[in-house]
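The other protein chains are all here in position, but one chain of the complex has been omitted.
What follows is subunit A.
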Amino acid sequence: MSENYKHRVVSKQEIQELFGFTRKHYVAYYDLQTELVDHLANGIEEQWKTNSYISFEDALQVEFKKFGIFGFSDIIEQRQKVLSKRYYKMVGKEMLTFFKVPRIILSLGSMYLIYWLLMHFSYGFEFVMGVTVLMAIIALVLMIRNKKNRTEKKKKFLLEEIIFNYGGAFAVVHVPFNFLNIYFNRIDDNGVVVFYYALIISITLVLLYVYGFICFFYIPKRAHKYLTQVYPEYNKFE
């Protein structure tokens, strides 16, 4: 074989077939697809170096078998786990940053205001819950509006999906409603909430408001910054 002999390489058309192959095997996200496509293509080309007669399809099957009986599923599962963890770390970090001066004063002030309303007003609890429900409705409306505005992209990035599904933050909306139980059982003769429950409710509510703010507004607004950190290739596909 001459030194200039070039081994067969995976063509553009075959690369597209490999993308189709990963999608068929439940790899929904482009970030993972590109990595697996490159891996499979490298493996196929390696086979062609020793056996140029093997077909693309057969070589692909040989490579895919190397991933074991579960195929790509372990990799997908792990990637999801790792990126969800990364998202929650991101939320935690932003929450810590949030509780710095001057916003910490605002937060403590809000906690005190809620506490005061619960302790001193017969309808304090109803008022606080009403405001909370209103906030939840605003979050829901924003969520629906955002979903409508985001055009369906052909190339989905896993972390992007997590960010714009707000890391499942809407699931915490039910938490304040657990307070109803407290309300019905822990009010004194004047109709106000007993002090330690008022304290728990005020702290929890403010933490939930901040959590909601971070997940629904703060992180989605800065999504581009986070996504380019995790995916250097992200800029090319916007």
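Just so we're on the same page, a residue touches a chain if its C-beta (ideal position, glycine included) is under 8 Å from a C-beta of that chain, and two chains touch if they have at least 3 such contacts; residues count from 1.
Methods note: contacts and distances are computed from a predicted model.
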"Sugar ABC transporter permease", "PadR family transcriptional regulator", "Redoxin family protein" or "Diguanylate cyclase (GGDEF) domain-containing protein" - which is the UniProt name of the missing chain: "PadR family transcriptional regulator"
Residue of A:10, A:59 or A:198 touching the missing chain in the full complex: A:10
Touch criterion as defined above, residue of A:54, A:75, A:106 or A:223 at the omitted chain: A:75
Missing-partner contacts on subunit A, residue numbers: 9-10, 12, 15, 34-39, 41-43, 46, 66-68, 70, 74-75, 78-79, 82-83, 85-86, 231-233
